[in-house]
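With one protein chain withheld, the remaining protein chains of the complex are depicted in position.
Here the chain labels run A, B and C in written order, and each chain numbers its own residues starting at 1.
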Amino acid sequence: MSVVYRRAVRFEEVDAAGIAFFARFFNWCHEAMERFFDGVPGGYVDLITRRRIGFPAVHLTADWKTPLRYGDVANIETAVAKLGTTSATLRYVLTRESDGAHVATIEHVTVATNLDTMTKLPLPDDCRALLELHRST
Amino acid sequence: MSVVYRRAVRFEEVDAAGIAFFARFFNWCHEAMERFFDGVPGGYVDLITRRRIGFPAVHLTADWKTPLRYGDVANIETAVAKLGTTSATLRYVLTRESDGAHVATIEHVTVATNLDTMTKLPLPDDCRALLELHRST
Amino acid sequence: MSVVYRRAVRFEEVDAAGIAFFARFFNWCHEAMERFFDGVPGGYVDLITRRRIGFPAVHLTADWKTPLRYGDVANIETAVAKLGTTSATLRYVLTRESDGAHVATIEHVTVATNLDTMTKLPLPDDCRALLELHRST
Partner (left out) sequence: MSVVYRRAVRFEEVDAAGIAFFARFFNWCHEAMERFFDGVPGGYVDLITRRRIGFPAVHLTADWKTPLRYGDVANIETAVAKLGTTSATLRYVLTRESDGAHVATIEHVTVATNLDTMTKLPLPDDCRALLELHRST
């Protein structure tokens, strides 16, 4: 089961080559991850600001197939590729809404982290349950 | 006496109209302000992270005359237009390096603020001395 | 009649002082302006990419009253403060959704511009009709 986040390329997200700047894709995936964590009470905001638990990236791979331009809309499908004790690997598949073209696939390994001590933590139970639910098979 | 900060337009700072995105100018002015505060021991970093004093914007005006494109370099001249008990008005004049064209003038009223309580503060002595030094007449 | 755009402060939109970075407000206003232009067939995307008409900023004023933090949501009310032959002044009033606090008011003077020649244009009829409709009194 995956969660889909719909995201239009913004006016200021293109570069001097006229296509969506490659680093922007990671902003979008983070937004998709935040939407994903809406499945936990209080969401990502509460994790960060009250529970002081973050999910910094430790590893990432990205493959791009199709450039996006201003006016394009990406559908970002988020699923869980792997689950460890303290880490979760999110996989984002981006397609272009207008024609379904495969835009990019990104894998993002994050580690549950105590933001005050910056040390890793076992995945909190509610996060783990949510992640399990969206595990790709 | 003004302080000049030289800033090239970055590859990803243009928009879908092909010119530097208007909001970016404020990022550049903030960078110019940070360079300006290099005149205080520890600079802006120390103010923010150790002394916990920030300078949030309370008012801003901007006038644009000439668009910038990728490859253009702006020279940003920072001076102090006004000085109050807790506030300082910075004036940034941006010119295009290639031909000296007037790009924009931005005035930025900031208030010295205790970042823990978010209440205003008298300008710290070292900051006031620096600001006085660069007061435009 | 105004148009309201709802915008949450993003995880990466805060600065080292822990509040939404002042330049980000202009990104949000531009997003609100793009939503506003949804009232024209093809919207802002079509204006920029097909009709080659843009609305660069020539003047801007901003007043901030209340800082925003991660987790806050801004409601951005867009109305038209003034209308000229080639220019339109948009006024954005931002309030914090949680308590209705007045966050900021921004006025943004834009000029209809031929993006190929970078010369000003009379406001296109459909844009003018839309702008008139949302004129504040």
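Here is the rule we go by: a residue touches a chain if its C-beta (ideal position, glycine included) is under 8 Å from a C-beta of that chain, and two chains touch if they have at least 3 such contacts.
What you see is a predicted model, and the numbers here were worked out from it, not measured in a lab.
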| item | value |
| --- | --- |
| Contact partner of the left-out chain, one of C:F21, C:Y44, C:W64 or C:Y92 | C:F21 |
| Listed residues B:E31, B:D63 or B:E97, member touching the removed chain | B:E31 |
| Contact with the hidden chain (one of A:A8, A:A57, A:A101 or A:L121) | A:A57 |
| Interface residues of chain B (partner: the chain not displayed) | 10-12, 27, 30-31, 34, 44-46, 48-49, 69-71 |
| Contacts of chain A with the absent chain, listed as residue ranges | 16-19, 21-24, 26-27, 30, 48-49, 54, 56-64, 67, 115, 118 |
| Touching residues on chain C - with respect to the absent chain | 11-12, 14-18, 21, 23-24, 69-71 |
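As a working rule, only the chains that are shown with their structure count from here on.
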| item | value |
| --- | --- |
| Centroid comparison with chain A (C-alpha atoms), farthest chain | B |
| Chain occupying the most central position, where position means C-alpha average | C |
| Interface numbering overlap (same over half, different under half) for chain A and chain B | same |
| Averaged-CA centre spacing for the pair chain C and chain B, given as whole angstrom | 23 |
| Mean-CA-position distance for chain C and chain A (Å) | 28 |
| Distance between the centres, which are taken as Cα means, of chain B and chain A, whole angstrom | 34 |
| Chain C, residues touching no fewer than two other chains | 27, 30, 48-49 |
